[in-house]
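Apart from one protein chain that is not included, each protein chain of the complex appears where it belongs.
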Amino acid sequence: MKIAFAGLGNMGLPMVNHLIQAGHSVAAYNRTPARTMRLAKGIVRVANSPVEAARDAEVFITMLAEDAAVDAVLFGKQGAFNGLSRGAMHVSMSTLSVAFSEHLTAEHDAAGHAYVSAPVFGRPVAAEAGKLWVVAAGMQEHLQRAQAVFAAFSQGTFTVGSRPALANAVKLAGNFTLAAMLETLAETCALVRKLGIPEVEFLNILNTALYKSPVYESYGNLIAGRQFEPAGFRLRLGLKDVRLALAAAEAVEVPLPIASLVRDRMLAMVAGGAGGKDWAVLSELAARDAGMQ
Amino acid sequence: MKIAFAGLGNMGLPMVNHLIQAGHSVAAYNRTPARTMRLAKGIVRVANSPVEAARDAEVFITMLAEDAAVDAVLFGKQGAFNGLSRGAMHVSMSTLSVAFSEHLTAEHDAAGHAYVSAPVFGRPVAAEAGKLWVVAAGMQEHLQRAQAVFAAFSQGTFTVGSRPALANAVKLAGNFTLAAMLETLAETCALVRKLGIPEVEFLNILNTALYKSPVYESYGNLIAGRQFEPAGFRLRLGLKDVRLALAAAEAVEVPLPIASLVRDRMLAMVAGGAGGKDWAVLSELAARDAGMQ
Amino acid sequence: MKIAFAGLGNMGLPMVNHLIQAGHSVAAYNRTPARTMRLAKGIVRVANSPVEAARDAEVFITMLAEDAAVDAVLFGKQGAFNGLSRGAMHVSMSTLSVAFSEHLTAEHDAAGHAYVSAPVFGRPVAAEAGKLWVVAAGMQEHLQRAQAVFAAFSQGTFTVGSRPALANAVKLAGNFTLAAMLETLAETCALVRKLGIPEVEFLNILNTALYKSPVYESYGNLIAGRQFEPAGFRLRLGLKDVRLALAAAEAVEVPLPIASLVRDRMLAMVAGGAGGKDWAVLSELAARDAGMQ
Partner (left out) sequence: MKIAFAGLGNMGLPMVNHLIQAGHSVAAYNRTPARTMRLAKGIVRVANSPVEAARDAEVFITMLAEDAAVDAVLFGKQGAFNGLSRGAMHVSMSTLSVAFSEHLTAEHDAAGHAYVSAPVFGRPVAAEAGKLWVVAAGMQEHLQRAQAVFAAFSQGTFTVGSRPALANAVKLAGNFTLAAMLETLAETCALVRKLGIPEVEFLNILNTALYKSPVYESYGNLIAGRQFEPAGFRLRLGLKDVRLALAAAEAVEVPLPIASLVRDRMLAMVAGGAGGKDWAVLSELAARDAGMQ
């Protein structure tokens, strides 16, 4: 397939490589061109603008940090939107807001584009291994077409309905559960630490005797080791996702009390200057509130 | 070893059986005698009172629901405390409050008894399989002696210090993380359900793509299947544990905002009459607050 | 002065009457024309569109329920914005979002209009008595000009700076404190009621011995009398204001944990169908969570 790909971050870059390996033809665009140097020369075509990348593409994939970035790439100066031919498909793999995804659905519909929303679970290391999980929503036939793309870098796809925004809701809900887990671990770690039990021991007990989960293990290690830089996932982005989960829930009148609480905790840490650190840094607030800093 | 065992509930009964299989001599006591009928006749000696069970015992094990029950068995009429000889050891395997465990430490010290606090992680099915996890605290030599007991029904022991109450704190903190997880799953399930995504699909995505945890799987099944009776762990007991975690934390001046929030949610459900159901029933409150009941 | 006035609700109508009595010339616009029937005929000029009202006006006052309504009146079809002459002043007296007020500031600036944001404290009865309190922000000279307007229906004006949006922030913060008070009274009423003490007695003690506040008295009466219809201030609007306070605070990185909590409580009541009732209806949720419904 002829694929255009926008967003060559820690996730996007390995995804492009997998697409090439799977035999697709890829034109790549990144706002800061330096990142394109890491692409296999001669194999990936580098586009100087989104619209240039989009021209001739059967599938236009975006893997960008937030609504605003996707908005700029699609509708900004030399945006891809007008370059997409009727029948071309936009596959958005970012963690977008539900409202913006609804907006994209309407715009693409009106223009005769296919649109699939397909955020992924998995960190950069999973992207490199081609082991991401895709949560996709859209029209049945679009999802089928997109599956050839997903197969290149994922170990499985979950489909959650025909409204693309549903996939975004699932992704946001999932990220919110991670934030809630971080705050919960933070609070319990503050307690055991003040009682004199090393956090690393407590977290080891918790995961060995109870959760047996790689997620608890990896975040436990970050918390116990106070390893918040470089950030695997920045607190500021985590806060954004919890905010978007709250907004999506408010739109359908669903209160999320834990999300509200965690939002406030994250916001306090961002206000204190930790927005650029890994979101496991949330654990510092519980320690501070326990009088331990 | 000569062991006395008080508390023949869903956990205690299989533990006694494992102790017998491991070659120990056991005298068992239960408040309601009917439960003792399930013991292997002629092998386990049935005691008519705690003090009768405790007499001659090297180790007196309690596996009871709460502080008050342990208090009654030890210090009530025909209580075990006065029957224990100097040098005998009390191994408390219940989820007690930190304060009560401190109290037991002082009482046993004064009487020349050894005291080990050793609550377990694991549900009845793990007890039957001899696969519990023990979290133990106490003096080094007491812990060593107790290990022969733990080996009979557990797959491992974590020791967390010489103050017995520390083991209770770890157990309470662990149970609080489960309560927080339940409320988090409840909120996200209310959201996705109101958006039209079946809870079972969402929970499957969450655990396949993210947590990969048997705990998320089993509780996810209870929530998605609305299977709250019979209770694996009653909401009323879960509320008690979160309350005890908050009390233990307040005693050392550690705020636990998520525990406070979850306590209030559990309390609302108990006030509504659900105290006897499995604590996964907490998910009903999030659904109700979303206007879905 | 030549005044144009948009929004003839329970607040706007008496405000217009006071402006007439003070000798101003008023052209009034309301989306649903029926309301204009209540105006003194021949004295108030009825405009058929915002732009018609705005033409020739020295001051254009908006007293509307929310951002969207002001947006429509200014920038919608036959909107007032293009009818305002350079040097004319827009006085917005609604409870707008901080972000929208910033937006208006920029738009008016660019068009050479003066802009003053001046939300009011006070209920319809205070508007009728000409006893509102105005919280105003804007450039010094604009505030001075607007004072002639405010004097007609208020007992005092507070100025809070030259950035118009600051007045909106103060108004939103004030409304949030009311919401927090309502939830606090709701919780304590649930407690005393379940203990057998009539809410009316408790609220009487509270206000006599402690607060001595007309606000506590009037809301106390609504709660104790379960008088939620007709709504003095609809729950749905109250929720909107708390949400806007949270948004204004998030924009400057200030967590408001009580606002988050109250938002979730209000949202649950709105989800349950109470959005059109007086926001004192929040008290029903505390009663329900106490198992009393």
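Annotations
By written order: A, B and C. Residues from 1 in each chain.
The criterion applied here is as follows: a residue touches a chain if its C-beta (ideal position, glycine included) is under 8 Å from a C-beta of that chain, and two chains touch if they have at least 3 such contacts.
The structure presented is a predicted model; accordingly, all values stated were derived computationally and were not measured.
If you put the hidden chain back, the residue from C:L178, C:I223, C:L239 or C:V281 that touches it is C:L178. Of the candidate positions C:M63, C:V149, C:L206 or C:M266, contact with the hidden chain is made by C:L206.
Listed residues C:D67, C:E187 or C:D278: the one in touch with the omitted chain is C:E187.
Remark: the residues of chain A touching the chain excluded from display are 264, 267-268, 271-273, 289-291. Where chain B meets the chain that is not shown, the touching residues are 243, 250, 253-257, 260-261, 263-265, 267-268, 270-271.
For chain C, the residues touching the absent chain in the complete assembly are 121-122, 133, 135, 156, 158, 160-161, 163, 166, 169-170, 173-174, 176-178, 180-181, 183-185, 187-188, 190-192, 194-197, 201-202, 204-206, 208-216, 245, 248-249, 252-259, 261, 265, 286, 289-291.
To be clear about the criterion, only the chains that are shown with their structure count from here on.
Chain-to-chain contact here is organised exhaustively, every possible pair of chains being in touch. For the pair chain B and chain C, the distance between C-alpha centroids works out to 53 Å. The distance from the centre of chain A to the centre of chain C, with each centre set as the mean of the Cα atoms, comes to 39 Å. Centroids of chain A and chain B (each the mean of its C-alpha atoms) stand 38 Å apart.
Multi-chain contact residues, meaning those touching two or more other chains, occur in chain B at positions 289-291.
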